[in-house]
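All protein chains of the complex are present and in place, except for one that has been dropped.
Residue numbering begins at 1 within each chain, and the chains themselves are lettered A and B in the order written.
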Amino acid sequence: MPLLGERDIVMCRQMVRKLTLQAKFTLVDQTKMITAASELSRNTVVYGGGGEMRWEFVQNGIRTGLRLAFEDKGPGIPDVDLALTDGWTSGSGMGVGLSGSRRLVNDFDLRTAVGEGTCVTVTRWK
Amino acid sequence: MERIPILKMGRVLLVTIQVDLQDQVALALQDDLSAQIEKTGASGVLIDISALEIVDSFVGRMLASISGIASVLDATTVVVGMQPAVAITLVELGLSLEGVRTALNVERGMAMLAADDRNQIDD
Partner (left out) sequence: MKQENAVFDQLLRTSPEEFINSWLADVAATGSGGTTSTNDARELFAALHAAVAADADMDRLDGAGWAKTRSVLTALSQSRAAQGASAGDTSQFILSIKKPLFDSIQKSLGGDSSKAAFDAAWTASMLVDKLAQFTATTYQRSREDVIQRQQQELLELSTPVVKLWEGVLAVPMIGTLDSSRTQLVMESLLTRIVETGSELAIIDITGVPTVDTLVAQHLLKTVTAIRLMGADCIISGIRPQIAQTIVHLGIDLQGITTKATLADALQLAMKKAGFVISRNKA
């Protein structure tokens, strides 16, 4: 789904809620996933200049999970290590979103290059 | 754009957040509250988030901001009704909401504000 404006962040939360309900996640897992999606979609809209979110249900043996990918063709992240340390005290919106989301999901993958954009893929298993 | 209604109960401003907040609406609430505190000379702000199922860093920062702004305007803020799943997620997210006072429900929150008000008057 497209992530271009503020309204899309809300749509994204609603979409992920629907998906986690479908996957029958527990309430806490739902909340964590939707919150992570909120953070990452906001990053895409505000810092990435707009992009999209893709989703798919995944299987790993017996386990089922939900995978979300947030991609933008924005400026990219120059210092990944810095971005992934808790940016809360500096007040930087993107910092909390990235490092916080990482703790809310099981698998976290970040691909970025300056000038080429960013793609964050997160997975939560049931 | 919708705006969250602010109710006045005595010296307390009461806000009940029941919808999935768009970023803009959250910021508008911040502005509206600040204006209202000033206009009414309220001594307390009670924000009821018992219907909020998702509190992300944006909403979290908004709550912290409101608390800070209110404090500067000489009013106390209490956030009530946080859902367990939200609390667990906020902790994992790393948001401690430092400086934001919380209570289990509206009654406790109001009692807290009333007690605070009495203390202030006694000073």
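Some observations on this one:
We adopt the following convention: a contact is a pair of C-beta atoms (placed from the backbone, for glycine too) under 8 Å apart; a residue touches a chain by one contact, two chains touch by 3 or more.
Here the structure is a predicted model, which is why all the values come from computation and not from measurement.
By the touch rule given at the top, the unshown chain touches A, B in the complete complex. Here the missing chain is touched by one residue of B:17, B:52 or B:103, and it is B:103. Within the whole complex, the absent chain has one touching residue among B:15, B:62 or B:80, and that is B:80. From the options B:35, B:51 or B:91, the residue with contact to the unseen chain in the full assembly is B:91.
Counting over the whole complex, subunit B has residues 79-80, 82-85, 87-88, 90-92, 96-97, 102-105, 108-109 touching the chain that is not drawn. What subunit A contributes to its contact with the hidden chain is residues 28, 62.
By our rule, only the chains that are shown with their structure count from here on.
Distance between chain centres (mean CA atoms), subunit A to subunit B: 27 Å. Interface residues of subunit B facing subunit A in the complex, by the touch rule stated above, are 20-24, 53-58, 61, 84-86, 88-89, 92-95. Interface residues of subunit A, counted against subunit B in their complex, comprise 6-7, 9-10, 13-14, 27-28, 30-32, 34-35, 38-39, 42, 86, 88, 91, 93, 96-97, 99-101, 103-104.
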